[in-house]
Structure formats: C-alpha cells, structure tokens
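As structure tokens, the structure follows; a few thoughts come after it.
What you see is the complex with one protein chain gone and the rest in place.
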Amino acid sequence: MKLQEIAERLGGTVEGDGSLEITGVNGMELAEQGQITFLADKKFKDQLKTCNASAVIVPKKMETDKAQVVHPAPALAFAKLLAEYHPEPRPQPGVDESACIADGVQLGKDVTISPFVALGKDVVIGDNTVLHPGVVVHEGCRIGNNSTLFANVTVYRNSVIGNHVVLHAGVVIGADGFGYTPDEKGRHVKINQVGRVVIEDHVEVGANTCIDRAAFGETVVGEGTKIDNLVQIAHNCDIGPHSIIVSQAGIAGTCKLGHHVVLAGQVGLADHVTIGDQVIVAAQAGVNKDLSEPGFYGGSPAISAMTWKRYTTLLPKLPELSRKIQELEKRLNAIEKE
Amino acid sequence: MKLQEIAERLGGTVEGDGSLEITGVNGMELAEQGQITFLADKKFKDQLKTCNASAVIVPKKMETDKAQVVHPAPALAFAKLLAEYHPEPRPQPGVDESACIADGVQLGKDVTISPFVALGKDVVIGDNTVLHPGVVVHEGCRIGNNSTLFANVTVYRNSVIGNHVVLHAGVVIGADGFGYTPDEKGRHVKINQVGRVVIEDHVEVGANTCIDRAAFGETVVGEGTKIDNLVQIAHNCDIGPHSIIVSQAGIAGTCKLGHHVVLAGQVGLADHVTIGDQVIVAAQAGVNKDLSEPGFYGGSPAISAMTWKRYTTLLPKLPELSRKIQELEKRLNAIEKE
Partner (left out) sequence: MKLQEIAERLGGTVEGDGSLEITGVNGMELAEQGQITFLADKKFKDQLKTCNASAVIVPKKMETDKAQVVHPAPALAFAKLLAEYHPEPRPQPGVDESACIADGVQLGKDVTISPFVALGKDVVIGDNTVLHPGVVVHEGCRIGNNSTLFANVTVYRNSVIGNHVVLHAGVVIGADGFGYTPDEKGRHVKINQVGRVVIEDHVEVGANTCIDRAAFGETVVGEGTKIDNLVQIAHNCDIGPHSIIVSQAGIAGTCKLGHHVVLAGQVGLADHVTIGDQVIVAAQAGVNKDLSEPGFYGGSPAISAMTWKRYTTLLPKLPELSRKIQELEKRLNAIEKE
C-alpha cells in the first residue's frame, strides 16, 4: 500500500510523501527502510532518530525526516494496520477424519476441526470457528462463531463460549470449582459443582489459564475481557467486560469485578471480594476486601496505591528508624536523670 | 424425593411438611420453589428471607416459613444430597478404537478409555476408571479403581495413582524434578530424576497442576488431600493426608506437610520446610522455616498470623511514625540546647 492509502484507511492525514510504498509494519527498534512504525507519545520522539522506518504514525505533526501519518490514536491505528499486513493465519476449513465427533454435534459453516479433536454429545460449534489439534470439548457445550481454540484446550460440559473468542493452548474451561466440606472424621467431602462457565464475545484467554465452573449458576467472563497466561479464575466469579487480567493473577471464588478493571501480574483476590469499575491493582497485590472506588491500589493487603508506595519507600529505613528510637530513648533517659 | 425421605437418608429430622416433593438442590441465592438449600450457620439466617427455596437444611430448628431438615452438619448433608440429585456424569465404559495401547497394558472392568488416549507399556488401569480424551499415561504407571483422569492429563512413567482419585484437565504428574548441578564452566548439568510420584486414594488435583517425581524415592500426596488448579509440588515432597492446597500455591523440593494442613492461594514454601499437622497458612505467605505448632500463620517470611496481622495494620502508618520520630528529635534537640 501507498502511504496515502494507508492514511485514508486509518482516517489520518499524510505529512510528507503520500506516494511512498509501504512494504511492512514493524516496531520502532526493528523497523527497516520501507516500513511504517508508530510513536505512541511525543515524549519518545528521540527514538525516531535511530529508527530506520520510512514512515511513522504520530499523534501530531512533528519535526522528523520520516513521512508521517497524523492520527489521534497512533497505537490503535497501528494495530489496525498491523492486522491488515499480518492477518492471523487461519487453517483451511474442514473436518479432519481423525476427529471424534459424538452424536448430536452441530457444526457451523466453514469450521475447522483439526486432527485429534474430540467433541462430546450435542456440542454446537458456530460458523468459521477453528479447533486446533487435541482440543477436547465435552458434552453440551456451545461455542459461537469466529472463535479459535488453540491446541490441547479442554472445555468441560455445558460451557458456553461466545463469538470471536480466543482460547490459547492448554486453557481449561469449566473444571470443577474447589468446593469441599469436612465430614465427622475430618475428611473433605466433595460438593459437586453443578454450574457452568459462560465466556462472552471477544474474550481472549491466555495459555494454560483455568476458569472453573460454578458450584451453582455461572462463572462469567464479560465481553471483551482479556486474560493472560496461567491465570486462575475460581468458581462463581463474575468478571466484568473490557477488563485486563495479567499473567499468574488468581481470583478466588465468588469474586465480582466491574468493567475496565486491571489486575496486574500475580495479584491475588480472596474469595467474595468485589472490585469496582476501573479499579487498577498493582502487581503482586493481595486484595482481601472490596475495592469500590475507581483508582490504583497496591500492597498486600491492598490499599490505595499512594499510601502503599509511601510506606514501601520507608521499609528499607526501618532499621534506621528503630535505631533512632533507641537513641531518643537514651537521650530522654539522660535528661530525666538530670 | 419427598422431604421426609431426604431427612431419613441424611439422618436428620423434619420440621414442617415432610410430604413436600423436593424437585432439586440449589445454593441459597439461586434456589427456586420446590428446591432445598442449606444454612451452614444460624448467623446467615437473614438470607433465608429472600430465598425462594421451599425447604432448608439447618443446624437447629429455627423461625422460618420454610420446611426444615434439622441436621448437625448441614453443609455435609447438603453435599451428600447434591451428589444424589446431580451425580457426576460418567461416560460409557469401553475402549475407543483410536486409543493407542502398548504391550502389557492391563485394563480393569468397566474402564473408559476415550479417543486419543495413549497408554505406555505395562500400564495398569483399575476397574471403573475413566480416562478422558488426550490422556497420556507413560510406561509402568499404575492407576487404581474408580479414578478419573480428565482430558489432556499427562502421567510420566512409573507413577502410582490410587483409587477414587480425580486429576483435572492438563494435570502433569511425574515430570522431572528441577535438579541440576553446575559443571566447571558454570553449565547446569542435569541430575536425572529417577524416583516416582505416588498419589494416594481420594486425592483430587486441580487443572494444570504439576506434581514432580522424586530425584530418588517418592513424591507423595496423602489420602484425601485436595489440590486446586495451577499448584506446583516439587520433587520429593511428602504431602500429608486430608490437606487442602489452594490455587497457585508452590511447594519447593523435599517439603513435608502433616495432615489437615491448609495452604491458601499463592503461598510459597521454600525447600526442605516441614509443616506440622493442622497448620493453616494465609494467602501469599512465604514459608522459609518449619512451622510445627498447629495454628494460623501469615506473611513473608511467615510467622504467627496474629503478629503478622498486627504489623500489617501498622504499615500504612509508617510515614506518620517516621515523621513523629523526626519531630521528637527536634524537640529533644531544643531541650538539650537549653
């Protein structure tokens, strides 16, 4: 594509040579001549000097020898352009003869059912959906249109998975919630988990993440929420839409998250915690109480990030503070003696 | 079942209309008319008012318009009733023709060997055991009766798995322990891990959890212990019976846990740590020393939970304490000048 064409598609304007042929899309450090890159913020503009790209998407026109596409949201424009230059490859539609398909399964148009896929009774798979090798979908599950289940994903019975959902390799949807009650001899007796998991549209779930089904009712992941690798979501959680849950975060049972929540890496939520809309929780924080106001929280137990950062800075000074207290005490003793 | 019949089966007594037909079992929030629910503790009895269930299992007779089954352990009674109304579904016995079964494999009565299951040489599978699609059991493993291995579980060679064991999808049993020793050039040389894993009866292991085999000897998970998703149990651990290990906890090599231990979510144990019977460790704690006395521990490094909670409450006040020390110093300076 020529730069002018790119600008028109993205809804931006060209500064410089619009007839430039753009051969590829790349990150700033790796971009080569002929390629286009982007600058998310003017403060990084020094990096442009050592960048070999021929064109750059920028938020405002700036001083540079590169051709520019001016666009109010450069990262978003770049993401769209990238998807055109590098669309996610899609295997051919078709049902591999090795796949094991139980009675009552309904397959949509142009599905891809790869080798060694097992579909249980009455499973429904929507149009254009791709199941990579080794995917196992147990009976009664419904999967929407245009979704992709990567290799070796397991979906337990009666799970509902929406449209445009991506489940990465090794994901486990709908395994039993962790529910037991002790008997008179202290043995843990299983509380059968009879609910299900519902994954709404446009959700993406990272590799080897686990989302347990509800004891009763539903564990829900709301529309457009993105979940990273190795995350744990326990039974009966209700994860709101458009949230971000980073790798190795763990959410205990019956937690409720609002929309546009961000849980950073390795965050832990105790059970029955409610997190309000637009709450951001810093990495490794441990949340044991509701966080209802939008804002940034951190620490374990999690509190306002400002307070958390303030005390954190002082922790290395604890030995000094302790010494000072001893010293003050001595001096006071001396004064009192007088 | 009629309420009277339910009470008799559970060993409880009816208060109210014993002829009531109970159509289902449900949690308090979701229960509908005709269904039975339970009240674990009298302190939650206000929740009964908004609950639509027709009957409730209670620890003691109480004021309510619902029919009651009085039982000393309502949660336990409920769990048993739930298992009758919603038994875990079981696939038909039989060996799928796609399964790959090596020489010397012994299959018990009424086993289910699903599509794409691979069994190595001399594997022994007990009666009524179910292997879901994609399960791989390497040579020399023995699996007991009435056990269930969900989809895409991998069991490395020579592992021993008891009766009534449940391994959820993606579990890896018996992978190599993490053992290396540096050579003269600082390269990590593998210490071959020649031991095995032993999982005793009635153990349940959550999705994508990993239990490594021993360097020598055995990694053991004791009878009735329940392990959640994404847990790491390293080589040579000896996990006692009837313990609870919550999601994302990590147990380093050669740890020893007693019976009825509880490790909450994201807990970490350093290697060679011994945890006594009935020790409870709070979420995200880091245990680097033996905890021998029964009780509740928390923090990183983990100490008595009471002490941990006390200092934790003071952390946000550190800036104030620091300021106070400065102020006291100034005032002392002033006095000393005089």
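Letters A and B mark the chains in the order given here, with residues in each chain numbered from 1 onward.
We take it that contacts are C-beta pairs under 8 Å (C-beta built on N, C-alpha and C of every residue); 3 or more make two chains touch, one makes a residue touch a chain.
Since we're looking at a predicted model, the values are computed, not measured.
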Option touching the unshown chain, where B:112, B:163 or B:266 are the choices: B:266
Of A:76, A:101 or A:189, the residue in touch with the unshown chain: A:76
Absent-chain contact - pick from B:160, B:215, B:263 or B:283: B:215
Option touching the unshown chain, where B:42, B:60, B:109 or B:310 are the choices: B:310
Residue touching the undisplayed chain, where the options are A:12, A:144 or A:170: A:170
For chain A, residues in touch with the removed chain: 26-27, 29-30, 73, 75-76, 78-80, 82-83, 86-89, 96, 98, 114-116, 132-134, 150-152, 166, 168-170, 202, 204, 206-208, 224, 226, 228-230, 242, 244, 246-248, 260, 265-266, 283-284, 312, 315-319, 321-322, 325, 328-329, 332, 335-336
Chain B residues touching the omitted chain (full complex): 98, 100, 116, 118, 134, 136, 138-139, 152, 154, 156-157, 170, 172, 175-176, 178, 180-184, 186-192, 194, 208, 210, 212, 215-217, 230, 232, 234, 248, 250, 252, 266, 268, 270, 284, 286, 288, 299-301, 303, 307-308, 310-311, 314-315, 317-318, 321, 324-325, 328, 331-332, 335
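We adopt the following convention: only the chains that are shown with their structure count from here on.
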Distance between chain centroids, defined by C-alpha means - chain A, chain B (Å): 26
